[in-house]
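All protein chains but one are shown at their positions in the complex.
What follows is subunit A.
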């Protein structure tokens, strides 16, 4: 069995995954066809082998996790239909992107796969697993991908190829003719070969194929313009939705704050009135002007409790008076399992955790983080270095390889640098999430406990 996916579809999955701050999943649309290869051997005249080819044409990303299944892994056919609509017939598989996890199907993925196989009626449904790992200093990142067909008992992994330009070699042009002194040869070839050329001596085929190419490129340009317009429209709507969500959250907070104020005033009016009756929380909230977190910002489409993003904006305004964070604080930290390697406003958030006096007495880092990222080979074994020997590696690259082993052995002492310049914040309600863990971490725990938390 063989499988292929176009480079553009593959990049698109990478793009959606990079945009997602948690795991990302979606469906694979395409075709499965059979190719017959006929071979002749000594024992038989001809053996026809049927090769199944899985062609992935397109992917349909899910906007959120748990959109068609619940925490118990039960797939809801209704949700599935509303997501897929008429694309349901073209589904040949599904995919999942996770960070810092093993190249194996998790238990939940397996049970979801079984249900999808039944519901979609695709006996050989495939599952494409993307796994993302990074070096400790985030300078090198690897995206590993494996295509599974879990419904088979043997040969569950299939090679996924990405067709490309490959061998269009320009060396095939001939710069000289084979020498030939035969007059007959020259005469025949010139007379009959003239069919191929037009009056300018240019080959007709050249003009024709160039016209085909031009027409195609014009079409590509035209569709590109349409896509660009749709991107801007989508961006605008997303902005509007985000703004509305913020306004609603702000309005809700204000009403809650007013309600609390009234309750406190009522309580105080019964006892001896004091000078400073305002509870610290209310004063903090009223002082803070809500503003959106600065770039890089996360899209608010993930199932995020609103208090997290609100909290970050509070951090910004509170800490703006303090010294600007040094470059050390902005250096990204090795991330906990399931969190992306991108620069979240982690240091500020972690400072907040310190101020809260949450049980973080000894460790500056609220989340245990692996000192080295998981570097498994997918078959249960692991290697020490991210720099595993790639197929066809050249020898002169060996010198560079030695440097990496040192980097991998770094321990998590980098964390101590983090919280030095943060201020202590006293008056935030205890219902705040522990920051440093970006929103909507995938709870997709691996039953075999392979995640390195």
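What we mean here is this: contacts are C-beta pairs under 8 Å (C-beta built on N, C-alpha and C of every residue); 3 or more make two chains touch, one makes a residue touch a chain; residues count from 1.
FYI, contacts and distances are computed from a predicted model.
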Candidate names "Centromere protein X", "Lys-63-specific deubiquitinase BRCC36", "SEC24 homolog A, COPII coat complex component" or "Response regulatory domain-containing protein"; UniProt protein name, chain not shown: "Lys-63-specific deubiquitinase BRCC36"
Residue among A:51, A:248 or A:267 touching the omitted chain: A:248
Touch with the omitted chain, as defined above, among A:47, A:118 or A:159: A:159
Residue of A:51, A:203 or A:267 in touch with the missing chain, whole complex considered: A:203
Among A:51, A:223 or A:267, the residue in touch with the chain that has been omitted: A:223
Absent chain, residues of subunit A that touch it: 6-12, 14-15, 18-21, 57-58, 60-61, 63, 103, 135, 137-147, 157-160, 162-170, 172-178, 180, 186, 189-190, 193-194, 196-197, 202-203, 205-206, 209-210, 212-213, 216-217, 219-221, 223-224, 226-228, 230-235, 237-238, 240-241, 244-245, 247-248, 251-252, 255, 295-296, 298-299, 327, 330-332, 341-343, 377-379, 387-394, 396-397, 399-401, 403-404, 407
